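I am attaching a structure below and will ask some questions about it afterwards.
Every protein chain of the complex appears in place save one, which is left out.
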Amino acid sequence: MSHSTFGRLLRVTTFGESHGPALGVVLDGVPPRLDLDLHALQAQLDRRRPGASRFTTARKETDTVQALSGLYEGQTTGAPLCLVLHNRDARSDDYAAIKDLFRPGHADYTFLKKYGIRDHRGGGRASGRETAARVAAGAVARQLLAPLGVAVLGHVVEIAGIAAPASRPEDAEQSPVRCGDPIVAQRMEEAIDLARQDGDSVGGVVEVIARGVPAGWGDPVFGKLDALLALALMSIGAVKGVEIGDGFALTRMRGSQANDPMVPPDGFGSNHAGGTLGGISTGQEIVARCAVKPTSSIRQPQQTVDRTGKPAAISVGGRHDPCIAPRLVPVAEAMVALTLCDAWLAQRAVGGS
Amino acid sequence: MSHSTFGRLLRVTTFGESHGPALGVVLDGVPPRLDLDLHALQAQLDRRRPGASRFTTARKETDTVQALSGLYEGQTTGAPLCLVLHNRDARSDDYAAIKDLFRPGHADYTFLKKYGIRDHRGGGRASGRETAARVAAGAVARQLLAPLGVAVLGHVVEIAGIAAPASRPEDAEQSPVRCGDPIVAQRMEEAIDLARQDGDSVGGVVEVIARGVPAGWGDPVFGKLDALLALALMSIGAVKGVEIGDGFALTRMRGSQANDPMVPPDGFGSNHAGGTLGGISTGQEIVARCAVKPTSSIRQPQQTVDRTGKPAAISVGGRHDPCIAPRLVPVAEAMVALTLCDAWLAQRAVGGS
Amino acid sequence: MSHSTFGRLLRVTTFGESHGPALGVVLDGVPPRLDLDLHALQAQLDRRRPGASRFTTARKETDTVQALSGLYEGQTTGAPLCLVLHNRDARSDDYAAIKDLFRPGHADYTFLKKYGIRDHRGGGRASGRETAARVAAGAVARQLLAPLGVAVLGHVVEIAGIAAPASRPEDAEQSPVRCGDPIVAQRMEEAIDLARQDGDSVGGVVEVIARGVPAGWGDPVFGKLDALLALALMSIGAVKGVEIGDGFALTRMRGSQANDPMVPPDGFGSNHAGGTLGGISTGQEIVARCAVKPTSSIRQPQQTVDRTGKPAAISVGGRHDPCIAPRLVPVAEAMVALTLCDAWLAQRAVGGS
Partner (left out) sequence: MSHSTFGRLLRVTTFGESHGPALGVVLDGVPPRLDLDLHALQAQLDRRRPGASRFTTARKETDTVQALSGLYEGQTTGAPLCLVLHNRDARSDDYAAIKDLFRPGHADYTFLKKYGIRDHRGGGRASGRETAARVAAGAVARQLLAPLGVAVLGHVVEIAGIAAPASRPEDAEQSPVRCGDPIVAQRMEEAIDLARQDGDSVGGVVEVIARGVPAGWGDPVFGKLDALLALALMSIGAVKGVEIGDGFALTRMRGSQANDPMVPPDGFGSNHAGGTLGGISTGQEIVARCAVKPTSSIRQPQQTVDRTGKPAAISVGGRHDPCIAPRLVPVAEAMVALTLCDAWLAQRAVGGS
């Protein structure tokens, strides 16, 4: 039960390993008659693609997407849409040295304990490359949401402890670290460079904002929009924390500060809650943030063990980003878009819109 | 689609409103031949029950649980277990004044936008009373996990910004605020008293630790244990943030610090990851923390609107905890226990244990 | 994993055993603002209730339904609706003699093999009494479908090989065997009486017709309306066969006969297909039939074994219907109504109606 499916009505199933023939995704439940813009979809993949800036791995993948099903004359038909990305620049030999070693911070040990077998090449199924399939799926979700006036935007708001509270998501794409505050972005770049020189890595915080979501999306109890967003974002490999709205900062406020007052006729005076109340959207911006741990693959030698339990030192070479947060932005956006699209369809089933 | 079911193999469906005849839960997929200890189950409910300390609402509910199905001579049979709690001290009149007002921080507005109707009495389905059903279900999960050596323990590690990094979960039950550091607990109590005197409320952080979880539980990709725990905890009404392991603090570490080194034969030198790698348990302690916002119901007057969109002032009287974190401990534990129990059954299906 | 939940958007979870404290059902996903008519719901339960005619068991159960949740001032709120029926006339002593014997045709042996434990009293979870919860749920589905112009009607079209091809479902309720052809119904009654005198039982065929279903309900591939109806009906204990439209008779036709020609503007010249093409409703009547095996509980002595594997003779006394087909009519209707209601909500999610 490897649970590679996300969503209830828009069901997204990803498949593929880092060094297998291909990665891909099947989207089942896509509403019919969407003119799917494959160029826009490709543009999203290009945002996540390796090699796009000096801060990302040098692995060369064009990540050209191919649609195997679900389209007729460019339109969705209601049938499952299968999107495939073929792997090309997989250098499995880079990984021969670590075939029998467990890389710290990676899923090597746990996959072996769970399945009794592991595909060590490039991390196999646990590779960050799996997220390309999510970005492809998320690009479909974006196109479904756009006619409703819903847009999903992400940016990096912190790297290595350097916060950018004034970052504007609209400006993030102009920065190699995807921070929408050019001054702070410069300092973030320096921190990353420093870590790289040390054979080390740094972490960061990615924020995703969804605009135009009407009130009424999300379900009570276990289907709260907050909970589904938490699942969505925490399912990204490097993410170890999720906040909605002011999140942990709310725990240090009083109720009189934290509660968002309502203003006539049905607006709000603030948005500490991040656009949900009781797990249902309020009509305000949805705000979610996720904690991205420092890249686990580092050149510095680390202490580990091999498959037989013997101690070993490991230095993870290969091609790795010293900070994964900037490339995680389109992935986090994709997961938010998929979550919202699913909530929209669920709300249609209830009889709303 | 209100999505009141949690879990894939151990499926938990809660029902009931704050002021309806009863609350309850159906557990489907409970393994057979468990001698269900209803006293132990009741003891868990008593931990969450209102009126247990001066920091909790004065509402009097015995919360006596009744099993309607699924037992034969005290043992589970594999059939669905239905547990019911009858409401007794529901004072719906307390809520008449707010029938047409939207309480800030509550789900009043969003339920109405979603469903076109709302049960305003005590918050209806969005009431914290719904979590009593979760605690009952979680108590069953605890009993299923105990023979495997798995125990789930929670404590309050921060209230109103007052942190208790040295709190021991074993000592938490002796404190009215469920903090396992008596000195810090005293300061937390004072902060709560102060807020109450101001007609205000405070928030906090609850940490849950699971011990004895073997390596191999949890699934890759969308079924990561981190993701399922995030869903589980974020589905609790007052929770607006979730961390696994060091969570957001990891974003300010370097990879060389954040990676947990492995030590022979298959242990770890630290646990920054909180007991999971790649979404699968490592065999270490599972550590999850959640951000609890300050109680939304406060006596202080707040600005809001009524159903017609006219501005109004509101002071939420009734019986409310000035800080919900202590009572949330057994709820968070229950959600973690249910998540782990489900992961255990899933791992059995895969062929592991 | 006992899988007591049916449906994707309207999720129905039943619980309860024949001789436990209560049976019940939780309906999650009920659209809001339905004025639930509890009298009409009770009337459906009365149709299934034992003791209603000389052909049914003499067990006295009033089957009075109680709503524990999900209603506010008589209207559904979108929250889960829990309906409970308390057991009253459970005579567990009747079953003491068979505690260690496996009744032929019953689930005694298989439950024990599956779970290692069984509740032998009245069949436990495998009892026909479980279907009362389905009828209650189906009654809610009927009320949701009624405003759409969809009605679900069942009748007995064959008993003991005596067919009633001219039976009209509208007239079925006037007959104790629920056959809408009074002449044939008389012969069916005689066949049942004869079997009863022999300490034996007979089977039959129940047909359910749904009128007013618009074109477009049901999904392709695994979600075909035919397939979901087959699941729904075959999940009823005594049912061992299901047909849609002309079913098995189609296998003896040629394509030129079996194909339903279309007539302008978008009607059909016949309905051999039973109202679906490619698993999606055509706008014609939905026609489903199920094969009901003869009641397994018979007074005649039968050969069996006990729990230790020793041979034994068994005569199943107690209170049993010599033919279960008539009482199965409201159960089959309920399952069809639930299936259709779920398909309607799914079609709303797709963007249709």
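Just so it is clear, A, B and C label the chains in written order, and each chain counts residues from 1 on its own.
Going forward, contacts are C-beta pairs under 8 Å (C-beta built on N, C-alpha and C of every residue); 3 or more make two chains touch, one makes a residue touch a chain.
Note that the structure is a prediction, hence the values are computed from the model and not measured.
Chemist: Using the touch definition from the header, name the shown chains in contact with the chain that isn't displayed.
Modeler: Over the full assembly, the chain not pictured touches A, B, C.
Chemist: Just one of A:Val65, A:Cys82, A:Leu231 or A:Val350 touches the chain that is missing; which is it?
Modeler: A:Cys82
Chemist: Need a quick check: the contact residues on subunit C for the chain that isn't drawn.
Modeler: So the residues of subunit C touching the unseen chain are 1-6, 8, 14, 102, 104-111, 113-115, 125-126, 130, 158, 160-161, 195, 198, 200-205, 215-224, 226-235, 237, 239-248, 250-266, 269, 273-274, 276-283, 291-298, 300, 302-305, 309-311, 346-347, 349-350, 352.
Chemist: Using the document's contact rule, name the residues of subunit A that touch the chain not shown here.
Modeler: 1-5, 9, 11, 13-17, 20-24, 26, 28-29, 32-33, 66-72, 75, 77-82, 84, 111, 114-119, 121, 124-125, 345
Chemist: Give me the subunit B residues in contact with the hidden chain, please.
Modeler: These residues touch the chain not displayed: 9, 29, 31-32, 78-79, 220, 345-346, 348-351.
Going forward, only the chains that are shown with their structure count from here on.
Chemist: Nearest whole angstrom, what separates the Cα centre of subunit A from the Cα centre of subunit B?
Modeler: The answer is 26 Å.
Chemist: Counting in whole Å, what is the centre-to-centre distance of subunit A and subunit C, each centre being its mean C-alpha position?
Modeler: 46
Chemist: Would you please write down the residue numbers of subunit B that are in contact with two or more other chains?
Modeler: Those would be 1-5, 14, 111, 114-115, 125.
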